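Before we start, here is the structure in question, set down as structure tokens.
Of the protein chains in this complex, one is absent; all others appear in place.
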Amino acid sequence: MTPEQAKEALMKNDAFSKWLDIRIEKVDSGYCKLQYTIRPEMLNGFGSVHGGILFSASDSALAFACNSHGILSVAMEVSISYTRPAFEGQVLTVEAQEINLGKTTGLYDIKTYNEEGKLICVFKGTVYRTGKEIT
Amino acid sequence: MTPEQAKEALMKNDAFSKWLDIRIEKVDSGYCKLQYTIRPEMLNGFGSVHGGILFSASDSALAFACNSHGILSVAMEVSISYTRPAFEGQVLTVEAQEINLGKTTGLYDIKTYNEEGKLICVFKGTVYRTGKEIT
Amino acid sequence: MTPEQAKEALMKNDAFSKWLDIRIEKVDSGYCKLQYTIRPEMLNGFGSVHGGILFSASDSALAFACNSHGILSVAMEVSISYTRPAFEGQVLTVEAQEINLGKTTGLYDIKTYNEEGKLICVFKGTVYRTGKEIT
Partner (left out) sequence: MTPEQAKEALMKNDAFSKWLDIRIEKVDSGYCKLQYTIRPEMLNGFGSVHGGILFSASDSALAFACNSHGILSVAMEVSISYTRPAFEGQVLTVEAQEINLGKTTGLYDIKTYNEEGKLICVFKGTVYRTGKEIT
């Protein structure tokens, strides 16, 4: 199974990634780059994007990157640091990179940037590799 | 401003918390308890709830707890650990508790449970207290 | 193997825990409480205890708590939040509690307090359970 096929298999039923309307620009072995646009229903009570949206798009990028090897993998532990707010109408770019791939776990770094290339948040995710093949 | 008033001020414009359809059961000084129901559009490609949804509801609980003192506060750094998957139709309960309140930062522990009281995820959040009053 | 026996097996060769001079007050299933005293060589360039010492003592408490089941377990991912500095001569108390125990992983909350019961740091640790018995 290629990274592209794994992505198709996951994306097909990923209802929340569809709601986020993420556009996957590229998937490769241990890698994913995607974009999405901040819509009004993604805002929090302060008028900026809800932290949960920034997290969710990063989490989706993680899912595509860590499942690119064809082995079903799930996030186990994540930390996210927010560096700058983002606002309605902005197009954000999310890039996930594999830092380490072990037999049972993997470690990923996911960064989100705005259109000016300014860092919005940094996400570090540890995944558990179930050993099952994605179908 | 009471915790209840701060919650009203935040919730009024929190579009994403409304989309999540969270029901706030209780807010108090440094505390928040809320519930929500997992809907089909909240699922990931594996048929369980998307990690971003679990994060988002925890993040909303954090926002209500840390803003309960009437001082505008925003999440700066969060870590989340997933312990059990959750599925469509389940009603999840999220409880946020203040662990420490400093002058410029605060620390919160947020736990999510399913209907059987089983732990779904643990969220630890550090917030920055801006010093501005919520209006 | 009892929690007490597992502790003895680990502590016997744990050179750095000996250097820290931690005193284990109690171990039980998924639980550990210990104390240590801040010595001059544990300070950083600001005259307070080095963050690495606070981390290390928490990490030792984690090791005793997560290995109490007799199954060799190692820390995989940890986050620590510092809430208050601590100084030379203070006796700190560290308490580790099991939040979740899965087949291959476990989740622990470890808190450090000073003599006045003030919170010094909060440590959240995910361990990998190797499946091997401790001997």
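Going by the order they are written in, the chains are A, B and C; count residues from 1 in each one.
Here, a contact is a pair of C-beta atoms (placed from the backbone, for glycine too) under 8 Å apart; a residue touches a chain by one contact, two chains touch by 3 or more.
From a predicted model like this one, the values you see are computed outputs, not experimental measurements.
Only one of B:17, B:79 or B:93 touches the chain withheld from this view, namely B:79. Not every partner is drawn; the one left out touches chain A at residues 79, 81, 83-84, 99-100, 102, 107, 109, 119, 122, 124, 126. By the touch rule set out above, chain B reaches the unshown chain at residues 76-77, 79, 104-105, 126, 128. Seen across the whole complex, the unshown chain contacts chain C at 9-20, 40-47, 50-53, 55-57, 59-60, 63, 72, 74-82.
The rule we apply is simple: only the chains that are shown with their structure count from here on.
Measuring from the averaged C-alpha position of chain A to that of chain B gives a distance of 21 Å.
Separation between the centroids of chain A and chain C, computed from CA atoms only, is 33 Å. Shown for chain A are the residues in touch with two or more other chains, namely 76-77, 79.
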